[in-house]
Structures are given as structure tokens and as C-alpha cells.
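Sharing a structure, written as C-alpha cells. Questions coming.
Only a single protein chain was left out; the remaining protein chains are all shown in position.
Order of writing sets the labels: A, B, C and D. Residues in every chain begin at 1.
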Amino acid sequence: MSYLIGLMLIVIAFLWQVTLEGFQRKVTAKVQRRVGPRWYQTFMDIFKAFSKSSISHGFIYDFGAMMTLGGTMATVVFLPFSGIVAFNGLDNFFVIIYLLAVGSLGMAMSAVGSGNPWASIGVMRALTQMVGYEVPFMIVVFGMIFGYGTSSISALVEVQAGGFLNWHLLRMPLGAIVGFISLMGMLAKKPYDTPIAPAEIASGPLVEYGGKHLGMLMLQHEFAVFIEVGLFVNLFLGGGGIVAYLIKYAAVYLFATIISAVLGRFKIEQVVYHFYKVPLALSLIQAAVVIFTGLGVEIWL
Amino acid sequence: MAMNNDFNEINLNDGDLNDTITFWDKLKNVFRGNSLWMLHYCTGCGAVELPPTMTSRFDMERIGMGPMATPRQADVLLITGYLSVKTLRRVIYTYEQMMEPKYVVGFGSCTLNGGIYYDSYATINKLDYYLPVDLYIAGCMPRPEAVMNGFKKLMDMIKKGEATGWKKYQRHYEDYYSPNQIRSLGEVYVKDEFHE
Amino acid sequence: MSQYLYIALMFVGIYGLLSQKNILKMIISLNIMELGLNLFIISTGYIKEAKAPIILFGNEGNYVDPLPQAIVLTAIVIGLGVTAVALMLARNIYKTYGTYEIDEIRGENDD
Amino acid sequence: MTINSLIAQGMISSLLVYLLTKLNKKLGAFLTVLFSGYLLFVIFGFQNSAGEVFSLIHFGEFELTFMTSHYAWYFAIVLTLTYFLVSFFNPYWMKKMVNPAAYNMLFMVSMVGTVGVFYAKDFLTLFIFYEIVVWSSLFIIPMGKSRKTPVIYYTISSIGSFAMLYAIFYLYHSVGSFDIQAVSEAMSQAPNTYRFVFFTMIVAGLTKLGIFPFHTWLPAAHGSAPHTFSPVLSGGLVKVGGFIALITATVIPSFKILAGDLQLMGVPFENYLIMLLGAVSIVVGTLMAIKQEDAKKLIAYSTVSNSGYIIIGLMLNDQVGFAGGMMHVFNHAMASGAMFLSFAAIAYRTGTTKMSELGGLIKRMPLTFAAYLIAIISLAGIPPMSGFASKWLIFQGLASNGMMFIALAAFFGSIGSFLYVFRPLSAAFLGQLSPKHKDVKEVPWMMQIPLIIMSFLTIFYGIFPGRILAYISKIQESVGLKGVEIEGTKIIAATGMWDSLVITLVFGGGFMLAAILFFISPKAKPVDQMNTYTSGEFIYDPDHYHYAKNYYATFENNYGNKKRVELFFDAVALRVKEFGEMVKTMFFAKSVSFSIFWIMLFFTLVYFWGDKV
Partner (left out) sequence: MINPVLLIAIPLLAAFISVFIQKLSWVLLFGVSIFTAISGFFLQKGMFMIGGWKPPFGINLMIDDYSFIIIIVINLLFFLTLLSGMWELKKNKTILMVILAGINGLVMTGDLFNLFVFLEIITISGYILAASSDKYYSVFKYLVLGTLGSSLYLFGIMVLYGTLGTLNMADISQQFPNVSGSVKIISLTFVFAGLGVEAKLLPFNAWVKGIYGNTTPLTGPLFSTVFATGAIAVFGRIFGQILVPDSTLIFAFIALGLITFIFAETSAMASKKLRELLTFSSIGQAGLIITMFMIGGFYAALIQLINNAFAKTILFSYATKAYKSNGDDTINNMSGLFRKNVMMGFGFTVATLSLIGLPLFFGFYAKINMLQSAFALNMWIPALIILGSIIEGIYYIRLLVKLWNPGEEGQESSELAQSQFVIKNGFSLSLIAVLIGIIFVVSGIIPDFLTENIAKAADSLSDAATYLSTVLGGI
């Protein structure tokens, strides 16, 4: 039964996220005073990619592509989507973070398997950036876990129930800021899209992908975005009913797009340094506040 | 470049090259028609026309087209101007790296018949000898409107299944395209260029 | 009182060892030290107005303690032996290094 | 089959192996495989026995005794398994060894020594076998690349072992017996003697584990040891340090005894201090591992980082964190053993483990690649493999106690491990195959067996970690802690739970979906590794085209070349030498007057202060 819910979740994720991607491209276009594509343009791109023929650089190149898409789809199943939980109790924060890691490891392996140095440089940049954005985010959530004594995401959502004032956005403002910055890092949106820098390293890891491999990678990217933004919404905005959840989701994602539409790109040396300056400091302060003073968890309005 | 006369006359368009119109192909053509990724190979003066078509004034993304960095991801190869022999070798190498349903669009007169450089020692006159060109956009560098019009035309051809240049290249590589390439680039095998 | 004199003589010998740079002079100061030591040993056995411990006719009491004198005999013989070996060494040093001055002896300890 | 007769047989057979290898090298190596298998079989028999006492010999007026216990069995199985699997590589390395007979003998002596360490009933036996392990592994390392590292290894591990010796005799002097149980009872009444003993004895654990201040020997020794002995060194012998940390902090209940002390984050400050050292060694291990050019040094630095996890787990002493630390002992043994073995296989075929000289070996050595891949997934702590279970438990342990800074290091360590585990994979296995490795074949079948077994174990305990955790909870009860809760394949901690079987099934399901998607769309045309998009240029030299040299250059120049701890130890050694030179010139000078001066000084000092001091 829960496997069916999981499958349903994957379909919902695909449909919702890809349409939202269309709107997102429309919004970026409007920011650049352009007309922008139709809403279903991303569907077209994905299906066009699957319709084309493709080349294969050996076993690990194909296996990695399958592993990355498979891993990310598995993670979608575990993420609570506005109350629908496929396996209740098993949606542990660390499990989700590390299943995401399966996805990125698969992509890294197949990218390097393609033999193109640009792909290796792209993978190196992706992993370096991951060290950057992952640690502050986990510290903030670590504070939350200690505060509430549970690391299951649906439990953290229930804690924020009851109106706007109980959201973690207000209970832990610094945590929310750090969460949003590392969300931008996870999504590889403009300031942090060093791994897939089309101008510098010919779209990084994706350089050798064409046809169905490219299609699978685009799907994986969509599912990964769904998970990361879903994670942020659950943890910081207390994802309520389906409509409320989707509105919050769209709001967060479009807000991130607007920011990324106007910003330039970091140099890779600066990315880690940037993440370990302000965001890490904020996350440590936030975790210290939660752990030692309990403000935002026990002591709240 | 002077035309040598033992050029072999092959009717390239023999056989019914149109896609066997099965339902799947019709569906695939719809997708291919709506989303066309271009490989921005700026070989000549036409390159400067493309930024305006992409940006806010004409916005190519409206019709589903976008610039791609690598040939593996691209569908359409734009040859925007005169092609020197040296660049031709790269263009052919890039074309072969593109994924299968691929299209070539030639800009301006230089790709048609050599244009104003028809008698230069360095450029090639007729792109069609070397690559199967699906669409030519006339104009000694067509303005963005013409480019957009050309792209719309190409999309309709794809939807109707007429843009079959890549099949022509597959079928006639040994007897038409490869000898032409070797004739103009010299006997050296295209891939392992030593002295370039 | 005289014992302090002999100890002083011993320290003269030791000072000689400390300051002299010439090997022969060091041997001489060794002998001085032994001399001072032997005198001290004799003095330990001294008793005021007592006679030398030689029994000529009948033994009427009040002899000096004979034991230190016996010990001094052996000590002197040993001192002699040591000086003989020292002179042999001094000769060999002269043969190999051509000098008696310690400072001019090169190449032995810095290998 | 009793422990002491096992140890006696071990020692005698090591002599036998020495003589046999003199006759025929291959035969001697096969005997090591046989004996380690036999030892593993016998040790396995002791699974449920606890408390049986065996006495070995009368050593002067002391009595060397063994006692079986659950935690001893656990460590012994991990060690003997590593030895058994690694011994399969011995026969192929005989012709490359300088002293093969000594290698086999010392290999056997160190194996038997580790079993002796774990089953020791009293501290004296523990110390004797600990020293035997130290000096037997000491004489194997110089057979590898360097003669300087064994001296560093001996210095640092002798600092640890002699600190432990001092603590043991201090205990003997104050408590009157070596027996571990007696000491732990006596210690509960004397917290401040226990505090002193805790710090001196834990040093032995830290030096062997390679924790922060004492980690400098580990990369040097593991990096330059012979290729077949590094897996034993980092997979096995590091765990002896873990065992000693276990004895000092858990078998002697440090939490109860030091309850009176200053409590930092709910943990006595001594334990917290050691955990901080563990955290620092995670960060140092990760940062240094990322920079390494030689794969073996990189894996050695990863051992430094992972022993940081083990020590944090063991010192955490709460139900979940302790279980995580114990399980990480097994996971790390399997993972780093497999990594070292695969690079030993590469070295066997290509002769080098320098990453910049390798490339594209996946086509020639697929099985080694598979074993290495599974090992790094486990080492990085990614779900389907067993590494995730132990790291998850440690994170839950840290979360329930709210130890923020240690969690920072733990998170950085686990994310950083993606970087340094991935580097050898991409540099050695993926990318273009250089022409000089054209005719490299897969390793012979006998070397494939350990790789297969290790990968199978990592996967099996990744899907069913419950089996190990059930035994670990039995250990926890025997040591006086609450056992970790296992419900079928669900692992339940105070702050959350997860189910390894469900995750693997879902991951498998996802993979199936992706595979279906992959195979329905048109078949991909295989293309050569050199035919890649190079913006039109033609590249012909696979050696230079393969991206392997200074892989994380951009990340590395964020932090300088911090080798301060090594410089510190070298400076200390230099000072001791200079002090020796000074003593030589002062007291053994050329002229006699120096010494006479000292003699006279001695007399004056005694004369004036002789009776006053």
C-alpha cells in the first residue's frame, strides 16, 4: 500500500514540479523583460530528449545515470508531501539527506565515467559546493532535532501546526535564512550554479549527456528540486494542507528564481569560503540559541 | 574554390525520405518541433544576429528554442556565415558529435554559393557538399526577424516530418559526403588531424 | 692537625690534574696526590708517644697501630705500578702524536 | 578449544610458518591463510561464551589469564576476519618481499597477539599482548617504502603503551591487583585516582587509533607499509586502540565514577575532552585526505577521520551513540580493508598506487572497481551500505545529547568523505585508460575472494544492520548500558527511527523504474572514451587528457599546508638529539680537567648540602 502511495507521490512530483519549472522560466523571462516560453515547455524539452538517440561511454556511464534517477525517486517517496506520508515514522532527516547523496554520487560517477575533463571539473565543483551548503543546513536542523527530540520530518511539521506564528520561519529566523541560502546552494540556482556553469565548463557534468541520458538527468534535477524545496517548506513553513503546501512551495521556489535571475555566479574558490563565513556563523548561533536557551522551541508565544 | 568537374551527380533526395509516419513518429515530431535546442556555432558575421533573437527584443525562447553549450545536447547546428576550410573540419567533427535527429541551418549567401568570398582560396562555396542543410535563411546576414521566421519554418518542417537531412547524411555518407569532405580537406582522415 | 696538611697535599695533586695540560706534569700530580693519600693513611694509625710496631725483645705495650702501615705498603706498590703504565702510555702518545700537550693531540676523540 | 591453547598453537605455528617459508615461499603464505581461517573458525565458536576463565602461564609471581566476554568476541571476530581475508593476498606478494619468512611469521604473531589483547582478563596480559602486536607489526612496516616511518610508529605507540604500563603499575600499587573487574570495583570508590588512570590509559587507545595529537604516524606508516599489510594495519590494528578506549571508558564505568565531575553537555568533562579530540581528528583527517596524491596515504588519512567517529561513539556511552561507535568498528574494518585491498590489487597489476599515473582501470579490472565502489559507498555512509547505519546511530546519539560542535565536525567529516572517497574512484578507475596499462588483467581468482566477501558483508549488513546491532545490544547489557532497540529491520533511537530493508527496497524500486525508463528509449551507441566534446579540438594523448592530478586544487588552497603536529614531533626529536650532543661535549670532553671539575663539584655539593636536604 505504501509503495503505491510512493508511486503516486513520484507522479505528483513530476507533474507539479515540471509545470512549476515552466512558470519559473516564464518568471525569469519577465524579469529579463522577455516574453518567455509556454508553461508546458519543460515537458516538451524532457519528452524531446527521450525521443532522441544517445551515445554511451561504457557501463558505469549508464549505470550511474540509472542510479542517480533511481536514488532521487526513492528519496521523493520518503519526503512527507503535505501530510501524505508513504512510510510513517521512516521519513528521518538524515535518511533523506544521505539518499540525496546517493543521487549526487550516481551522477558524479556517470559524469566522470564519460571521460570528459569538463565533467570531472563539474563534479569536483559540485562536491566542493556540497561541503559548503550541507554543513550549515544540517547544523540548523540538528538544533531543531535536539529541541524537539525527534528527527522525523512529519513530527517537525506537526510541531509547527497552529497558525502563522508557530512556523519555524519565525521561531528560528536565523535558521530560516541559513536554510534558504543552503536551499539556493542545493538547487544550484544562479549565485551557486558553479557546477553547471554553461559559459565556463560547457554545462559541467552534463557535457556528454544527450538523448535519454539527458532526459534522465533533467528528470533527476526536477525530483531533486522537489525534494529540496519540499524539505524547506516542511521544516521552516510547516507545510499544511495540499493547497497551502503547494502555494508555499510555489512561493519559495519563485522567490528563489527571482533572486537567481538577477545575480551573477560565484567563483568556486569563493563558494565554500562564502558558506563557511556568514551562513555557518548564523547556523551555529541559531543552534546554540535553541540548544542552550530553548528559545523558539520551549519558550515561545 | 574552383569547382572540379568530376563531381559526382547523385540524386540525394531519392527514396521517400519523409519519416514513415507512424503514430510514434508523429508524436516525436511534435515534441521535436516544440523544443529545439541550438548549438550556437558562430562561424562568420551572422553570429551577431543571434543574441538579439535570444534576448528580450525577439526572445527565441518563446517558440521553445534555447542555446546549448555542447553538441551532445543540441538539435540544430547554425552555420552563420562563411566557412573557412579549417573551421569546416571542426564543424564536421561537431556535427558528427550531435545526437541523431539533428538539423543544419545555413545563414546568408556564403553557405549557399560562397557569397562574396566565392573566389577566395580559404573558404568553401557550397555547404551542401559537406553537410545536409535543412534550411537556408537568405540575406547577407538575415535580420533577427528573418532568423525567427526561418526557425518557425524549420519547426513546421520538423512537425510535418520533412526535415530529414540527418537521414540523408546517414544514407549517402560514403558515396557523397565523405568524398566531398576528403576532396576539400585532403586525404587526411578527419578525426586524427596531426598538423593542424 | 697534620691530617689536614696531608689532605691539603692531596688537593694540591688534584689541582695539578685539573690545571696541567702536559701529560708528564699530570703524571707527577697523580703521584703527589697518592703521596698525600699515603701520608694520610699513616697518620690515621698514629698514637701519641707510641713506638714503631716492631717487636724486638719481649713486647712491652704502647705500639702505634701497625695496620695502616701495611696498607700503605700495598698502596705505594700499586701507585708504582700505575705510574709505570702511565709512563708507557705517555711514551706511546709521544710516538703517535709527537707531543705531550693535550691540546695539540688531534684526531682521536673527534672521530 | 580454549583460548590459551589457541594462543600457544598460534605462536608455535608462526615459527613453523617461518621455517616453511624458508623452504618454499608460496607454501608458507598458504599456511598463513589456513591458520587464519582456522583461528577465525575457532574464535567464532566462542560467540556466546562469557566469563570463562583460562590461565596461560605463571609469569614470575603473576598469573596471565584470559576471560571470554561479548565485547572481546566482537572485536576478535572483526580482527580475525580482516586478517583472514587479507591473508589471501599473501601468496602473491612473496616474490616482491625482502624477508618473506619474517613477514609471514610476524603476520601470524600480530594476529595471535590481537586475540590475546581482546581476551585478556587482567591488565598485565592486556599489556603483554598489546606490546607483542606493536613490535610484530613494527618489523613488517619497513619492508615497504620507508625506514623512517617505523621509528615514528614505534615512538608514538610506545608513548601510548608505556603510559598504559605506568597506569597499570600505578593501579597495581594502589589497588593491589591487575584484574580488570577488581580494578573497576576499586575505581568506583576512588574517582581522582581513576581520573589520572583514565587519562594515562586512554593515551594508549588514542595513539593506536590515530586520534588528533597522535595521528602523525598513521598516514606515514599505512601509506608506506607493504601493500598487503596496510589493510590489516588500518582495518584491524587501529581497532585495538578502540578496544583499549572501550576498556578504560566503558568496562570501567567512567560515566558512573566521574558523575561527580564537571558535566559538559551531560557528559563528564574527561569524556567530552576525548570526544573533542575525536572531532578534531575527523576534521584534520578529512582536510588532509582531500589533498593526498598517493591513494594509500589518502585512505590512511580516512582511517584517521573514521577513528574519530569510533572514539566519539565509544565515549558517548549513551544507548545509541555507543552502538554506533561499536558498529562503526566493523563497518570501517570492512570498508577500509576493501579499499586498501583494491589498491593492493591495482599495485599488483600496475605497480603503482599514485593516482596521477592511473586511469580508466574499470575496463580491465571490473571486480576491483565494484569492490572499491561498494567500500566507498559504505565509508561515506550512504544508505544502502552498512556505513550509513553506524553513522546514523552516532548522529542520533549526538542529537539526543545536543553536542553541537562535535556534530559540526561529524557532519563536515561525513560530507567531506564524499570528496576524498570519490577522488581515487575517478582518478584510478574512470576516465581514459593510459596505453601503458593496456594489457592489465583482472587480479587472479584467489585475490578476488576477499574482495567479493568484503563487498557481500558490507551489503548484507547494510540491508540487515539489525543482526550486528542485536549482538551489540547484548554487549551493552553486559557492560551496564541500555541496549539499542531493534524491531525487525527497524532501528529505533530516542530521536527517530529508520528501516534499512524498506529503504533498500524503495531504492531498488526507484532503480527499476529508472532502468525501465532507460531501456524503453532507443538504444545508445557505444562510443570510445576519447570521442568526447572538446569544442572541436582533436586530443590524442589519453595520459594528459585524463583529469586526475591535484583534483580538488580549488578547495585545497582555502587552507594552507598545516603539518604543524608533524613539525612539533620532529622538533622534539631534534631537541633530544641536541641534548644528547650537549651531554657528550659536556661530560665526555677531550680533556680530563672537565670531568675532574665535575667530580670536585659533586664533592662540594654533597659536602655542603649532604645532610640538609
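FYI, a residue touches a chain if its C-beta (ideal position, glycine included) is under 8 Å from a C-beta of that chain, and two chains touch if they have at least 3 such contacts.
Just so it is clear, the structure is predicted and the values come from calculations on it, not from any experiment.
**Student:** Would you list the chains present here that the left-out chain is in contact with?
**Tutor:** C, D
**Student:** In the whole complex, not just what's shown, which of D:Tyr38, D:Phe169, D:Phe199 or D:Phe269 touches the removed chain?
**Tutor:** D:Phe169
**Student:** Touching the absent chain in the whole complex: find that residue among D:Phe41, D:Phe59, D:Trp445 or D:Tyr559.
**Tutor:** Checking the options D:Phe41, D:Phe59, D:Trp445 or D:Tyr559, the one contacting the hidden chain is D:Phe59.
**Student:** For subunit D, which residues reach the chain that was dropped from this view?
**Tutor:** Considering the whole complex, subunit D reaches the absent chain at 57-60, 62, 96, 98-99, 102, 124, 127-129, 131-132, 134-135, 138-139, 142-148, 150-151, 154-155, 158-159, 162, 165-166, 169-170, 172-173, 576-581, 583-584, 587-589, 592, 594-596, 598-599, 601-603, 605-607, 610-613.
**Student:** Could I get the residues of subunit C that touch the absent chain, sorted low to high?
**Tutor:** 10, 14, 17, 23, 26, 30, 33-34, 37, 40-41, 44, 67-68, 71, 74-75, 78, 81-82, 85-86, 88-90, 92-93, 96-97, 102, 105, 108-109
Here is the rule we use: only the chains that are shown with their structure count from here on.
**Student:** Of all chain pairs, which one counts the most C-beta contacts?
**Tutor:** Summing C-beta contacts for every pairing gives the maximum at A-D.
**Student:** Take the average of all CA coordinates in subunit A, do the same for subunit D, and state the distance between these two points in whole angstrom.
**Tutor:** Whole-Å distance between the two chain centres: 36.
**Student:** Which subunit C residues reach two or more other chains?
**Tutor:** none
**Student:** On subunit B, where are the residues touching two or more other chains?
**Tutor:** Within subunit B, the residues that touch at least two other chains are 70, 72.
**Student:** How about subunit C: which of its residues touch subunit D in the complex?
**Tutor:** For this pair, the touching residues of subunit C are 14, 17-19, 21, 26, 102-103, 105, 108-110.
**Student:** Subunit D touches which residues of subunit A in the complex?
**Tutor:** So the residues of subunit A touching subunit D come out as 3, 6, 10, 50-60, 62, 65-74, 77-78, 87, 89-90, 92-95, 98-99, 101-102, 104-105, 108-109, 112-118, 120-121, 123-125, 127-128, 130-131, 134-135, 138-139, 142-143, 145-146, 149-152, 202, 207-208, 211-213, 215-216, 219, 268-269, 272-273, 284, 287-288, 291.
**Student:** What residues on subunit D touch subunit B, complex-wise?
**Tutor:** 531, 533, 536-538, 540
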